[in-house]
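All protein chains but one are shown in place.
On to subunit A.
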Amino acid sequence: MHMHKYEKIWLFFGIGSLFLFLTIVGVSAFAQGNQPPSCLTTIDPEKVDQTPPFNKPGLVKTGDNEYQLNIVASAFAYTPNQIEIPKGAKVTINVTTKDVIHGFEMVGTNVNMMVEPGYVNSFTKTFNETGEFTILCNEYCGTGHHLMTAKVKVVDKQ
């Protein structure tokens, strides 16, 4: 089959970028261990209040400068909704929902997850600067959707 020289050029670039993308995704997933915020960690959505760690939601210290922040989303609130994090802390946020699908977006950061009933979503972030972050629901979940917020304060260590 005869192919025009220009056609060969753009096909080379097209197929080349496909392989480049697959390589990046493959290295990220298999070599660096990256995974989506919800990676098959399941929970009974009707027993969230009885299931640890969501029976006592909040910030838990798990190591030197390492924390776990467990949050329960429900229509139309986050529990807890006022959180203080010491500056420099490496926090793994775990979120689940008791009812419908909610969103979990920490404005201005990369923390942005969909919260589905039956699953636990996790995201790890280090908070290196003091300040305030708003958490909001970015998946329409009902009449009170726009009221669904929480506040995180990153404070200097005492």
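Things to note:
Methods note: a residue touches a chain if its C-beta (ideal position, glycine included) is under 8 Å from a C-beta of that chain, and two chains touch if they have at least 3 such contacts; residues count from 1.
FYI, contacts and distances are computed from a predicted model.
The chain that is not shown carries the UniProt protein name "Cytochrome c oxidase subunit IIa family protein", picked from "3-oxoacyl-[acyl-carrier-protein] reductase", "Fe-S cluster assembly ATP-binding protein", "Cytochrome c oxidase subunit IIa family protein" or "ABC transporter permease". Even with one chain removed from view, subunit A keeps its contact list with that chain: residues 4, 6-7, 9-10, 13, 108-110.
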